[in-house]
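The complex appears here without one of its protein chains, the remainder shown in place.
Here is chain A:
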Amino acid sequence: MSGLIQRESRENALPETANRPALSVQGLSTSFTKQGRDLKAVNNVSFDLAPGEILGLVGESGSGKSITLRSLIGIVRPQGRIDGSVLWKGRNLVTMNEPQLRKIRGREIAMIFQEPMSSLNPLLTIGLQITENLKAHTSLGRQERQKRAIELLDLVGIPAAASRLDDYPHQFSGGMRQRVMIAIALASNPELLLADEPTTALDVTIQDQILRLIMDLRTELNMAVILVTHDLGVVAQSCDRVAVMYAGRIIESGSVGTILKAPQHPYTLGLLQSVPQDQPPRTPLFSIDGTPPALDDMPTGCAFAPRCQQAQGTCLESAPDFSLVGSGHAAACHILETARPSLGENK
């Protein structure tokens, strides 16, 4: 996706993110025990999310972005240990028990998944799956649930919604299934939508439609969205703010405009450079050498140091702090190069 071009226009559309946050994550860590050793898949992650804001969570495979998302509402599996605090409208989700969490899941916070093929139950009709959510979270009667299900399918742009309630998931295309998934997630008007790579399994035109749908719904319903993706084009197109994850930590965060224009962390810069932009055909694409460290083999210093071209002695010895480098822009790097040329000039 070549959405990076749109970054100028996105910058002007930034809402005031300094508002009281709906979701405040502080020091979130998720660890799994393997052969007596603690493996931290998510390490000390903190961020705030304002109502109606779209936050992009970006990173390579295995950077911990999906687990972060699942940790927020406590559905990590196999049961990992979650530390830190997730304040949702003043209540800490981490310390809540299952029955309390069940009241929030699906009602206030909903989630959609990467694979629309497997995230719907293949043996139940679409209508049943939507009304089931309505039944669990609203006091609507049978007839009203049916009506609302049709409204929801209309809302997410499924043609002839009323006649499709009795269809099974296999009778829908991938994009349509993702729409159905979104319709189910929206059933009880959630205030926060967690989207785990919602467009990765879809082709580019459908991707665009689904992202637009999510953005429209955000505006219509004033719903906050956390969008996990590895596609910077998706971020540029749809997010207000972005947090870049590497090896379980957020290593840089800020508004989409700032991050895309003036990335501070060498990893973010590398990610941006690896997006093909107006390159002549048959030129090799930029890539960051090496692979992220394994969970059971974390370096003592900065986790990115072994792959970082600018790494110095301090990088290998101690992990950098996550500190402000500008207005609403923070990064975790020992050698913050403010003088680094921006991507715009690189072209």
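Note that in this section a residue touches a chain if its C-beta (ideal position, glycine included) is under 8 Å from a C-beta of that chain, and two chains touch if they have at least 3 such contacts; residues count from 1.
The rule is simple: contacts and distances are computed from a predicted model.
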TODO: Select, from "YdbS-like PH domain-containing protein", "Peptide/nickel transport system permease protein", "Na+/H+ antiporter subunit D" or "Putative membrane protein", the UniProt-recorded name of the complex's unshown chain.
DONE: "Peptide/nickel transport system permease protein"
Task: Option touching the unshown chain, where A:136, A:165 or A:221 are the choices - done: A:136
TODO: Tell me which residue among A:107, A:230 or A:261 touches the hidden chain in the full complex.
DONE: A:107
Open item on the list: With the missing chain put back, one of A:119, A:238 or A:258 would touch it. Which one?
Closed with: A:119
Task: Those residues of chain A which, in the complete complex, touch the missing chain - done: 70, 73, 75, 77-79, 101-107, 110-111, 113-115, 118-124, 132-133, 136-137, 181, 184-185, 194
